[in-house]
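Complex shown without one protein chain; remaining protein chains in place.
Here is chain A:
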Amino acid sequence: MTPRTKILSGLVRHVILLTTGSLVLVPFIWMVSLSLKPPAELFSSNFTLLPEHWFAVENYTKALTAAPLPRYMLNGVIVCAAILLLQIIVCAPAAYALAKIRFAGREIIFGFVLIGLLIPHQVLALPLFILCYWLGILNTYAALIFPFVVSPFGIFLFRQFFMSIPDDIVHAARLDGLSELSIVWRIMLPMSLPAVIAFSIVSVVGHWNDLFWPLLVVHSQEFMPPSLGIVTFANAETGNDYGPLMAGATLVVAPLVIAFFAAQRWFIEGLTAGSVK
């Protein structure tokens, strides 16, 4: 290629990708734009990105006070943190046993993990709902957390990482007098930090964004996680007063978007692995 065609093709590449990129971002831009505008400007036919009269303070204040939005966000933090913590506590030792300890029935147990990996959660919703009813935990944090305390994907991912750690390290740790459990916490997990980070991202993003399960088991606003909360807010809002609603949506989406741009590579690799399994 001549230098001139090279520059030209580079330019074409940027033009196309900037166009498709902007189209992909339209909903995000529109969301933020509407969250800054007063009601009167929503109906004007000449659309502008920025408002003529800034209404951001009013919209965001209303989103934070008219709906229990801070509550939804706090619920999201509580539920996601509890799920992630319990998942790691349950899955890491199991993954270690499946990767490094020889015992009869290991293959069968790993087979159960693979079956669990295969079944979509929505298929199990009905019996899990009944289970939560029997346990008397419907409409509590426990109902949002309990069905997810074990993650077949977590066991699978950790096992894969643990298997790549040399046996000699395990033997040396045993000679040093470490218990099996402390080998998991003090050697295996720290050495598998990429897996822990990838799994944390998959877990937190999945449960922050989940609508299906919270919709089934929670009906009080005091327990609603962000995605269900914002939908409830949208249903309660009558008319076309989009400003506060878009402000609420922005606040629900913002934490993960900010985290995403701060640790882009981790998010992309983790979430891709999580969806491919």
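As a working rule, contacts are C-beta pairs under 8 Å (C-beta built on N, C-alpha and C of every residue); 3 or more make two chains touch, one makes a residue touch a chain; residues count from 1.
Keep in mind that, in the parts below, contacts and distances are computed from a predicted model.
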Omitted chain, identified by the protein name its UniProt record gives, among "Heme exporter protein D", "Carbon-monoxide dehydrogenase medium subunit", "Sugar ABC transporter permease" or "Cytochrome bd-I ubiquinol oxidase subunit CydA": "Sugar ABC transporter permease"
Contact with the hidden chain (one of A:V57, A:I119, A:M163 or A:L193): A:I119
Sites on chain A contacted by the missing partner chain, in the whole complex: 9-10, 13-14, 16-17, 20-21, 24-28, 30-31, 34, 42-43, 45, 47, 90-91, 93-94, 96-98, 101-104, 106, 109, 112-113, 115-116, 118-120, 122-131, 146-147, 149-150, 152, 155, 180-181, 184, 205, 208-209, 211-212, 215-216, 226-228, 230-231, 234, 240, 242, 245-246, 249, 252-253, 256-257, 260-261, 264-265, 267-268, 271-272, 275-276
